[in-house]
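This report concerns only the one structure given below.
A single protein chain has been removed from this complex, and every other one stays in its place.
Letters A and B name the chains as they come in the text, with residue numbers starting at 1 for each one.
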Amino acid sequence: MTVTTDNFSIEAAAAALADMRATRPLVQNITNFVAMTISANVLLAVGASPAMVHAPDESADFAAISSSLVINIGTLSESWVDGMRRAILQMNEDGKPWVLDPVGCGATPYRTAVAAEFARLSPAIIRGNGSEIMSLAGASGAGGKGADSTARSEDAVEAAKALARETGAVVAITGATDFVTDGTIVVAIEGGDALMPLSTALGCALSATVAAFAAVRAPFEAAVSALAVYAAAGAVAATDLKGPGHLPAALCDALYAIDGATLAANASIRVEAA
Amino acid sequence: MTVTTDNFSIEAAAAALADMRATRPLVQNITNFVAMTISANVLLAVGASPAMVHAPDESADFAAISSSLVINIGTLSESWVDGMRRAILQMNEDGKPWVLDPVGCGATPYRTAVAAEFARLSPAIIRGNGSEIMSLAGASGAGGKGADSTARSEDAVEAAKALARETGAVVAITGATDFVTDGTIVVAIEGGDALMPLSTALGCALSATVAAFAAVRAPFEAAVSALAVYAAAGAVAATDLKGPGHLPAALCDALYAIDGATLAANASIRVEAA
Partner (left out) sequence: MTVTTDNFSIEAAAAALADMRATRPLVQNITNFVAMTISANVLLAVGASPAMVHAPDESADFAAISSSLVINIGTLSESWVDGMRRAILQMNEDGKPWVLDPVGCGATPYRTAVAAEFARLSPAIIRGNGSEIMSLAGASGAGGKGADSTARSEDAVEAAKALARETGAVVAITGATDFVTDGTIVVAIEGGDALMPLSTALGCALSATVAAFAAVRAPFEAAVSALAVYAAAGAVAATDLKGPGHLPAALCDALYAIDGATLAANASIRVEAA
């Protein structure tokens, strides 16, 4: 596919959403313990079919029947990394897309090493916050504060471009403004709400959503579409909330109900550089 | 106990609920990572006492003090299977009931093999969706789509009867209509809501609820009673919801509040074949 700026619009995102729902892709999640329930619920609400299958004894067999895969290293350990590696290799062998979420990259040497190894294994898309992307790109020593970002998303755009060129992956940085790049074109997505970082693992569940869209679109369009849908749903969900407590449930309701009009009213997509 | 059709009625289910709440059974859960929190909350809400204890170092010791046990293979791995096996053997040695939830049976060879091994270890009750039950019964090559069912519950009734006869377990298939059989009698339960499959692990939490009832009733009555209570609570919970987001919380509230009248108004039990 030739990527042009025509690929990125609210209309294109709405069409990708419709196709994804019609396909109901089976998305394999090898993700962290905190993110599992909300990831599954987000995927079900938006219209995909989630499965959590991580064991080395079966992760590749399951990858063989999955439409796409998300690898999230939030609570990694040795046997999980083994299971992740096997699933990744199967997806690559079958030519199916997988998404890398390098949670906390930069926080410990182990985590950084695993993230870097996986980044070299041809993920279709890498999604992280500013600190994680900068760390993974080797662009900074951004120490990281757990899964929270200490860098703004805009500060990581150059690192993201470098990381995209180095790995061949589309790179998405999420924050107050989201950015997606293939190393050349940069697309910005606006939406969401300031409450979102105060509810755990919503970024992880977004990575899972990106994987769902990657089952029906090329990586760049998939990432932009998923981020726009999520940004709009987050904005809708946060309306009338008094705090972050009910946000996960409200987000699922918003994802379940979202349509083209709601998407257009609550998110925007613009091509920043080409 | 001689099973007759007199055992199955809303009144019998309400009496089982009252007895379960009065007993507040300690239910050991060795379940998947996605289902743990909702299973614990469902058990607390309906009136049981949940515990999650899986390690091989202690699972049998804990089984020795538990009233019943649920084994759910949703996110199985080698050491977890070891812990499950030890807990099962202890329950069997002590003559206490345990429930098997063969999540995703049929999706990978590993998963199918573990489910089949456990089915031979005398579970009191096996609960799954249509695809899982058909796969476990060897009745079909139903490949399965993660934890979602690709078969309707009614399509799996004959497989369930065969599985019940083969294993000696009572087999429950849940779906739009639920069915429970001992291989001879088939009981159907109506209730619930179409939103329920869109909130993750509610089937897993139902298996835990079945285990709670198995602490105070023989397997067939326990399964029918638990399914009826859950079906009624699900119907109540889904009232006025705009999507699946708040369903887990609403379900817990409905289980906490449910009484005989609400049960009668929101679920039905009928004996289909004897």
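In this section, contacts are C-beta pairs under 8 Å (C-beta built on N, C-alpha and C of every residue); 3 or more make two chains touch, one makes a residue touch a chain.
Note that the structure is predicted; figures quoted are calculated from it, not measured.
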Selected residue (touches chain absent from view) among A:104, A:219 or A:234: A:104
Contact with the hidden chain (one of B:13, B:45, B:137 or B:269): B:45
Residue of A:7, A:32 or A:72 in touch with the missing chain, whole complex considered: A:32
Touch residues of chain A, complete complex, unshown partner: 32-34, 37-38, 74-78, 104, 107-111, 143, 145-148, 197-201, 241-246, 248-249
Touching residues on chain B - with respect to the absent chain: 26, 28, 33, 36-37, 40-41, 44-45, 49-58, 61-62, 65, 79, 83, 246, 248-257
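Convention: only the chains that are shown with their structure count from here on.
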Where chain A and chain B are represented by their mean Cα positions, the distance between them in whole Å: 33
